[in-house]
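A protein chain is absent from this complex, but the other protein chains hold their places.
And now, chain A:
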């Protein structure tokens, strides 16, 4: 395997212009989330001005909603929740997916069969419906939303990791490690997993995007945590008055669109940087 240096990685990542734009947008969203308490002090639920102010009036950059709450403050504070939910639920899904995928791929046989049938069981249920069901059963809260998103997003991870492990475990360096008497756990963690990382990294950036979309969709349907301001909630509460106040739904919508697009571009850039051969092929075709 070629040794990766940060410099090499960045050089290859940089080649994809879209990925660079995506990274910049993502960093800006993160910056907004981090600085929200200073940019918009106080709670985003505070009634800051008169209701239904159009953007730009009375110092309200993006207007106010039906209760006179600042839409811009809602978007900034909502970024915190959206990114948090995206990150935490992806981490939880990765933990479950990588563990099960690694066990299935490395052990094979009965364990593989059992784990894959279990995974398929989850894959046959439409994921959004399952997420709605889980949140409804556990009553909407930030914890149940993260749990529901993690539950519906781990199966693809498990399948990808299993496929990688299946192809890697027959390689000579793995056989060598076995001959040397390394323990199975050690082989999985130190030999195979690092070589299977690149597809996982790419996949996880896309999973964060999906998780943000899922959380927004749940909040839109009124199944978000009622105590937290999120982008989906902003759109959901603005939907009914869209003819009266378009800005209530449009700006949070743009925020979701940009963040999810940025995450997808970053994912593509990561894929190019981590799989230089694939990137060159794609570059050649273009």
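To be clear about the criterion, a contact is a pair of C-beta atoms (placed from the backbone, for glycine too) under 8 Å apart; a residue touches a chain by one contact, two chains touch by 3 or more; residues count from 1.
The definition used in the following text is that contacts and distances are computed from a predicted model.
Colleague: The hidden chain: which UniProt name fits, "sulfate adenylyltransferase", "Malonate decarboxylase acyl carrier protein", "ABC transporter substrate-binding protein" or "Chemotaxis protein CheA"?
Modeller: "ABC transporter substrate-binding protein"
Colleague: In the complete assembly, which of A:47, A:95 or A:201 touches the absent chain?
Modeller: A:47
Colleague: Taking the entire complex into account, which one of A:63, A:140 or A:252 touches the absent chain?
Modeller: Of the listed residues, the one touching the omitted chain is A:140.
Colleague: Pick out the residues on chain A that sit against the missing chain.
Modeller: Here the touching residues of chain A are 43, 45-47, 51, 66-68, 136, 139-140, 222-223, 226-227, 237, 240-241, 243-244.
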